[in-house]
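What you see is the complex with one protein chain gone and the rest in place.
Our next item is chain A:
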């Protein structure tokens, strides 16, 4: 009798549990809390892409993708809890979507043998694959972003910015401080003066910083903000009548959410990006047909085509391409996290590949290798068109200053290796 009961209970548990698929992808999202407005579109894009592959193609290489969502609330402790709770059953890759969570997960994921993809955030020197075996940050990192901003300003000034003043308004956290070292090196190289203006979390009150900008009139302002800090900074820039075309934000300060509060007066504000914008791509017709219209969208379907939705979708696309690469390398469709790492390390994104996926010219071409986990450091500049209500790409993709960036990456990653007794790979 007991055995029968046990058997029935087990059957019930198995029937009630999630379907066990071979490709487990965890989406550590944040749909609640102060940053939910940014977390929702990214997560929607990330999930919708995998749903599309399941619905249209029957998964990847014949294996269905098992999507597991875990809410972090953009909270580091909850992010770590999510990782610990979901890492079993061969979770293939984590996209923590938070620099704080990333720093906590680097040692854990390294010990567990699970790859992390920190796309455009996290620890910049993780680009050095010789040191960070399990961490990838392609196609671009924060230091690339700092260089992209300076290159753009250089291009607008005929290659000469000596004597000019550039102010960095940044979130006073590890994330916000990331570009400082790069900008200091670039200021030595190009002869501009760098003014640092930290803003305390969460950034609702920035009067002091913008009064200083009004007094000192820097030629350009670069922003490293997140959440409410972005909206307030753009509003304050509008209030002091700072020329918006001289104001440029990192890619995490460049979504529709950031300019909405300032309205039409935010017109001309610029932001960096490492992927294309809008929804004028063949893949969107498929997303509409197989995901949104079929009622399988992760969210309400109202975020499709926004900057952060595109970024989430791009992250999922890169993960899916890495899975395909891993399947090819190992000759099996049911891959493990270690195989996934191999797929990521051998990923090659070409224009031909993106066009075939229905995303022509959607991102820069790049290659990942054992030594280089960060791609080629290409990015572009977008600009807010208030009338059309969209960010528009205004430059081609261009490469960051590799001379400066590579030296910084080598220095930081080697220091990390020495501290942690890590033996260099890829010899």
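List of remarks:
Note that in this section a residue touches a chain if its C-beta (ideal position, glycine included) is under 8 Å from a C-beta of that chain, and two chains touch if they have at least 3 such contacts; residues count from 1.
The rule we apply is simple: contacts and distances are computed from a predicted model.
Not every chain of the complex appears here, and the one that does not is recorded in UniProt as "Amino acid/amide ABC transporter membrane protein 1, HAAT family", selected from "MaoC/PaaZ C-terminal domain-containing protein", "histidine kinase", "Amino acid/amide ABC transporter membrane protein 1, HAAT family" or "Multiple sugar transport system permease protein".
When the full complex is taken into account, the listed residue touching the unshown chain is A:211, out of A:211, A:392 or A:424.
Although one chain is not drawn, the whole complex shows that of A:257, A:276 or A:400 it is A:257 that touches it.
Which of A:26, A:97, A:149 or A:197 touches the hidden chain is settled by the complete complex: it is A:197.
Which of A:232, A:250 or A:368 touches the hidden chain is settled by the complete complex: it is A:232.
When the omitted chain is restored, the residue from A:300, A:394 or A:424 that touches it is A:300. Looking at chain A, the residues touching the absent chain are 31-37, 40, 172, 196-202, 204-205, 207-208, 211, 214-215, 227-228, 231-232, 235, 238-241, 257, 260-261, 263, 295, 300, 302.
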